[in-house]
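Take this structure first; my questions come after.
Removed: one protein chain of the complex. Kept in place: all other protein chains.
And then subunit A:
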Amino acid sequence: MASNKKYWKSVEELNTKSSIVDTLKQNEFVEEIPTDEFLGDKKNLEASSTTRRDFLKYVGFTTAAASLAACEGPVVKSIPYVIKPDDIIPGVAEYYATTMADGFDFANVLVKVREGRPIKIEPNKEANGTTNARVQASVLSLYDSLRLKGPKANGTEISWADADQQIVSKLNEVKEAGLPIAVLTGTCASPSTKKLVNKLNETFGNVNHVVYDAVSESAALDAFEAMYGSRALPDYNFEKAEVIVSIGADFLGDWQGGGFDASYAKSRVPKNGKMSRHIQFESNMTLTGANADKRLMIKPSQQNLALIKLYNAVVRGISTREASPLNDAILKAAAQIKAAGSKAVVVTGIQDKNAQLLTLAINNAINSEVIDVVAIKNVRKGNDAEVTQLISDMNAGKIGALIINNANPVYTLPNSSEFIEGLKKVKLSVAFSMQDNETAKTVQYALATPHYLESWGDVTIKKGHYSLMQPTIKPLFNTRQFQDSLLVWTGSTSSYYEFLKESWKTDILEGKSWNQALHDGVFVTETVEEVTINEVDINAAGTELGKVKGTDFELSLYTKTGLGDGQMANNPWLQELPDPITRTSWDNYLTMSKADAESLGVINHNVANGALNGSLVEITVNGVSEVLPVLIQPGQAKGSIGLALGYGRKEGLKEEMQTGKNAYQFYKGFNTYQSDVTLKLAEGEHEFACVQLHNTLMGRGDIIKEATLEDYNHIDAKEWNKVPVVSLDHNEVEATTVDLWDSFDRSIGHHFNLSIDLNACTGCGACVIACHAENNVPVVGKDEIRKSRDMHWLRIDRYYSHEEDFAGDNEKKEAGKGVIGYKDTMAELEDPSENPSVAFQPVMCQHCNHAPCETVCPVAATSHGRQGQNQMAYNRCVGTRYCANNCPYKVRRFNWFNYPNNSEFDYNMNDDLGKMVLNPDVTVRSRGVMEKCSMCIQMTQATILKAKKEGRPVNTNEFETACSNACSTGAMVFGDVNNEEDSVTSLTKDKRAYHLLEHIGTKPNVVYHVKVRNTEEA
């Protein structure tokens, strides 16, 4: 746009005849440039040391330098698409259905992908998928910077072609020598992989496939095989249960592959006045035991006895009349089982075929509807006997080649040294591994495999349920799948993807669409089968079981919610996830009863900053010794100790993650129960990293409200869900009706509420990890946890009762009279009972409508949103921490240091790879600001925007938060209370609904439901 504006330079221009104006027009430089004066000065010019050539050099140099400097701009690594893929819109997440199957966890999942990066795992609800903490955290293992990044031969890098050529030639040598090839894999439950192993057998002959589970369920598999003919595990639908009796089965943990919490929770929420009754006999305090209505502490050896007695009472109708609490409890349980009939179920975790047979027999005798022996599960297939045989064959030089996939036997085998010895006698040893772990370091060829999010695959978790695994990102490293390798070695030219597709089309799909199956992630075929029951001598099994003798101390090995069998030990989210029971992170330890601790001289004490320290003990089991710290565990059976597997790994782990001690060395005979344990107090102390330092509820019954099923059914809700009262004009009125503030009109637009059912919540911790992933919550490490500086936005508080139950605590508190009585009572209430009642309570920001944090912030960095959310403006926060002090729920978390890009915190936010997991929708907070649960505002806003773009109102129950999405038990329900149809709306009006610390008048947007316990006996 040219301008016609004329700019006047002087008044002189008005005079058109002025000579000055003329001169100015003609001559740009009014004054003469003194070139002559300069160039004419010969004398000075000659005196100068700078020659014309030099001058030109300088000019040349400076020009070059200037242009070079100009070239070095900031390197922007983001590259726009030249041709944008149809399905990738920057800023919009894509979801893909896939399946996680790492040999320990199996789950149908949805993967949230942003700009080509998988950033979060969600349960595939359409495929009835549920996720536990490990499945949720598995996405971070994809971005593990210490992964095996390419094939290696004897520790040095090698190309795939060379590796293939060398391996195939060695395989042929083995074939010629007539020696067998052993394929040792974890449970893969993959039909196509099975076919490929068969193909390997066809090519090289004499291939023996041995399945090995690090944490074995062999006894249960053997028992099921003996009784029902197939080597698999029965499924359980606890929703149908009215009575659940568990003898040592941690079925809310990893028992028989886990995943039972969803159906269990359904039977635990009182419906039509009914809920299940759960009786647990166990030695460790497990998550399952913590959720039970009645819990008995018995040593592992007594569990056998208990099971026999239960069998006798239920099936044979024989009851011993011995007056012991255990006998009494067994008889009562038996009576309840009989009363419930087919609505009852008995499960056991005893790693003994006979014990498993007894429970199958009981369930068969009562015709239990809970157990499903038709749609059997394939999540554990390991065969202890075959593994043992393989190791002895290896040592005898009878094995020609060993191909390991998805297993880390060097770490997980109790007789690992024997295995290593055997490996030396094998001509060819190959390990397919994602990590540079113990096994990968020991074998000749360590072949890098992709993460499941980079892989194709199929899994039959359950009979008739075929799940597909599909890559959601191009492999990050030079990796190749086990299956692809098998194809290459067997001389096939097709890829595993083609093979998989082909094999599905021929075997599984029955002419249905492959694309649809891939979209759904699961393909279900209807199979109706009759199951025949084999004759098994149960009485003989019982007699055999009764022969097991106990010792003074017995060890129960278990897997933790966080690390499981230990394959994800390099995952900082899981390391920092506190154990739901002990609330301790970054460690494994011996759990011991208080009485045993006292007799051994073991102590636990809090140091000046509150952190917990514990004595060290030297434990010897069958000649293997190790020094381990002891955590005194309420509810631990006297004479028993617990120890978690999965810790103590050293290879392929960052130094921070090398926590705990390896407990697999005690896992003799693949039995989690080990007798013949001796303990000796050792020198020194261990430093624990506990997230929760105070264990009891101190009689504060209004924090976790409880009612018995009887009261819930027969008494007015006002009695067991008491609303606090205050004095107003000398009248007692409900605290919720008194308000100091003028209320806003919240009826327009959305108003979010989160409902948490304390009956359904099992404390599993999946929500904690989901929150980590969704909100870029930093990991702070063991030292900081010890300083009570965990950053979890969502925590699951765990309380023990001081008395037998929490009602007893409340009564005790009321009974303490006078100042001294009060003081003594409160001091006593600090100690948990020997066998306490346990309660879980997930706590996150309560999003108070009258938030105490909002009034005190001097800069208004935290203020209330129109939709009920209490929001944090990180940019505005100056970090006075006043809000955190004034928060009655203590949910605010302060950035004490700069957590990202800080080598002091060498976790995922300190390396480029690990940072790929960060959610681009959520700010990574800097040091010095306060942060807390936002009620996933980025998710609610995305939902609103999506509806707006599609020109529709938000659908019923469309709103979700990361935690409510991850919650498989349905304990957490999120929604808009301004929508009458949303499930949360009716939940907030339920007679069990209450707000946490209602008397303060904060009017939270998080609502809890009174925990109802079924205390009905026989």
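Throughout what follows, contacts are C-beta pairs under 8 Å (C-beta built on N, C-alpha and C of every residue); 3 or more make two chains touch, one makes a residue touch a chain; residues count from 1.
Keep this in mind: contacts and distances are computed from a predicted model.
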{"item": "Chain not displayed: protein name in its UniProt record (\"Xylose transport system permease protein XylH\", \"NrfD/PsrC family molybdoenzyme membrane anchor subunit\", \"3-oxoacyl-[acyl-carrier-protein] synthase II\" or \"Ribonucleoside-diphosphate reductase subunit beta\")", "value": "\"NrfD/PsrC family molybdoenzyme membrane anchor subunit\""}
{"item": "Touching the absent chain when the full complex is considered, from A:Gly150, A:Gly546, A:Gly808 or A:Gly928", "value": "A:Gly928"}
{"item": "Selected residue (touches chain absent from view) among A:Lys823, A:Arg866, A:Lys948 or A:Lys989", "value": "A:Lys823"}
{"item": "Chain not shown: contacting residue from A:Lys149, A:Lys668 or A:Arg789", "value": "A:Arg789"}
{"item": "Residue, one of A:Lys57, A:His694 or A:His714, that touches the chain absent here", "value": "A:His694"}
{"item": "Subunit A, residues in touch with the chain not shown (by the definition above)", "value": "606-610, 692-694, 696-698, 700, 703, 784, 787-790, 795, 797-799, 813, 819, 822-823, 826-827, 841, 843, 852, 855-860, 876-882, 884-886, 888-890, 892-898, 926-930, 997, 1000, 1002"}
